[in-house]
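Yeah, one chain of the complex is gone here, protein chain that is, but the others are all in their spots.
Coming up: subunit A.
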C-alpha cells in the first residue's frame, strides 16, 4: 500500500503542502429526529490522509453521519473535530471541504470549467490563478479537453469525474463522498474506484466515503467503519473486518458466510457447538460469556463430498442435501440444506465440473482454522 505522505504532484498551489488532508475525530455523535435516533453515539478517529468508508445498509445512519461531518445536518449532541479544532458549529461553507454526490450535482447552467472554477471563486482565489488550477484538476480526472462543455453533454461517468475535479480543485482539508459511484454501471464503477483511490493518495486527501456496496468498501478503503442501526459496529482495515468480524452483522455484511449458532459444549476435549447434527468446532477466540456462540465459515473454505455411513474423524462437518447448483463464472455456487435446516453455501472452483448434483446427499467439511467464532448478539 502506498503511504499517503508522499508529496503530491498536484500540490503546487497548496498553501501548506506539508499537511494535505486533515485528521478527523467524531466524538459521540448523536442525531435524533423527533423520537427516532438516526445516529446513536458514534465515535471515530480518522488519521490525516486516510481513506475511510462508512459502510452500512440503508437506514444505518451512514449518510446522516456524513452530512453531520459536512455540516448540512447539526448533531443533537457530540462534536466533530477537524485537526484538533471543534467545527461542530462552523457553517458548511467555512469548513473547507470537498464533496461528491451520488447524482453528480453539477451546476447545470455552467460549463464544466465554470463548475470546477466555482469553489476557487467562492474561496477568493485570484482570478488570474484560476484557469491553471481548473485545467490541472480537469487533467487529473482525464477531462482536460472538456472545459467548454455543458454537464448535460457528458456521460454519467464523465459528469462524476467533473464532480470529483470540482471537489478537489480547492485543495480541501477533507473530501466527502456520498455514494459517489452508485449511479454508474459496474465496469465504470470499478475503474472509478481505482482512480479515486489513486487521486486521493496522490493528493494526500483525507476521504470519508459512504457506500452500501461491500466490494467498493473493501477495494477503496484504508479503514472501514461498519454501521448498523445508527451505531458503529466495527472499525478496522478491510482485512480485519473480512477475516475477523466482531459480530454477526459484520460477518453477514462483508461477503458470504455460513453461520452456525448454538451453545458451547465440550466433546472429546474439543469445544463444539451443541447442535443436533454434524459437528462444528469452535475455534479459539470467542468470549464464552454469552450463552451462545456463532461460528462463521466462508463458502470457499468448505469442502463438499458424498455422504458416508460414518462421521468423519476430527474437524468440523455437517451433513445435508444439495438444493441448487449454480454456475457463477469464477466458481460453482452450491446451495446445501443442512440437516439442521439451515441453508449453506459452498463455492467450488469452476474449472472442474461441479462435484455433485441437486438432490445428492453430501457432507460438508472444513478445517477448524477456517471458521471464525463470533459472540452471538443478544
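The rule is short, and it goes like this: a contact is a pair of C-beta atoms (placed from the backbone, for glycine too) under 8 Å apart; a residue touches a chain by one contact, two chains touch by 3 or more; residues count from 1.
Note that contacts and distances are computed from a predicted model.
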| item | value |
| --- | --- |
| Undisplayed chain, where the name is taken from the UniProt record, one of "Glutamyl-tRNA(Gln) amidotransferase subunit A", "Electron transfer flavoprotein subunit beta", "RNA polymerase sigma-70 factor, ECF subfamily" or "Polyamine ABC transporter permease" | "Polyamine ABC transporter permease" |
| Touch with the omitted chain, as defined above, among A:122, A:239 or A:266 | A:122 |
| Per the touch definition above, residue among A:65, A:99 or A:217 touching the missing chain | A:99 |
| Sites on subunit A contacted by the missing partner chain, in the whole complex | 70, 72, 91-94, 96-99, 101-103, 105-109, 118-119, 122-123, 148, 150, 163, 166-167, 170, 176 |
